[in-house]
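Take a look at the structure set out below.
A single protein chain has been omitted; all remaining protein chains appear in their positions.
Right after this comes chain A.
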C-alpha cells in the first residue's frame, strides 16, 4: 500500500475508529436499554403486563392465562431472552469499576458476583413460566403451585440485587478514582431501598404489598428499569469518551511504553 491510497477526506476530519475495548463497552452499554425493550415486549405479548396474575387469583384464572395460546409461550420465551441479556452489562460495570483505585477491585468482584446471581434469579422464573405454559392441561393445583414458584422466585430474592447496588454505590462514593459519579452512588442506594421490602410478598396475598402490588411489583419494575437505563447509558457514555485516557492499562502496555 502506498501513500496514494490515503482517502481524499483530510485525516483530521475522520473520527478515529473505536478501539476493540470501546466497541465492546458500547455493545454492553446498549444491552441495558435492550433488556428493558426485549423483556417488556415479551411480557406485553404474553399478557404478563399490563396486569400480572396475583396471589389472590382463582385456580381457573391462572390455568386460563397459561392455556391462552401460542402468544403466551412466545411472549414468555422472548422475556427469557430479554433478561438473559443482562450479563454483558454486569461485566461492563465491573470492568469500569476496575479502572478505579486498585484497592477497590474487590468491590468490583462483589458487583460481578452479585450481578450474576441477580441475572440468574431473573432468568429462572421466566423459564418456569415457560414450563408452566408448556403443559397447561395438567392438574390445576400444580399449575397454581408452579405459578407461585415463578412469581415468588421472580420478586422476593432481593438481596443479590441489593448487594450489587451497594457495590456500585461503594465505588461511586468511596473510590475517588471511580468512573462512576457520586450521584450514581446515591441513586443505587435508593434503588436498593426500593427493593428492600419486597420480601413482604412472601406473606401478603392482596393489596399494595402482594407480589403484583403497586409497592412491590410496580415500584421494583420502575426502579429496576431506571437502573438498567442509567447504568447502560453510562457505560455507553464511557465507551465514547476521548481515546487518550483509554484504560485500564495492562502490565503489557506499561512494558511497551518503557521499551519505547
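Note that a contact is a pair of C-beta atoms (placed from the backbone, for glycine too) under 8 Å apart; a residue touches a chain by one contact, two chains touch by 3 or more; residues count from 1.
Methods note: contacts and distances are computed from a predicted model.
Engineer: If you look up the hidden chain in UniProt, what protein name do you find among "Alginate O-acetyltransferase complex protein AlgI", "DHHW protein", "Cytochrome aa3 subunit 3" or "RNA polymerase sigma factor"?
Structural biologist: Hidden chain identified via UniProt as "Cytochrome aa3 subunit 3".
Engineer: One chain isn't shown here. Among A:80, A:99 or A:194, which residue touches it?
Structural biologist: Counting the whole complex, the residue in contact with the absent chain is A:194.
Engineer: Identify the residues of chain A touching the omitted chain, counting contacts across the whole complex.
Structural biologist: 101, 176-177, 182-183, 185-187, 189-190, 193-194, 196-197, 200, 203-204, 207-209, 214-215, 219
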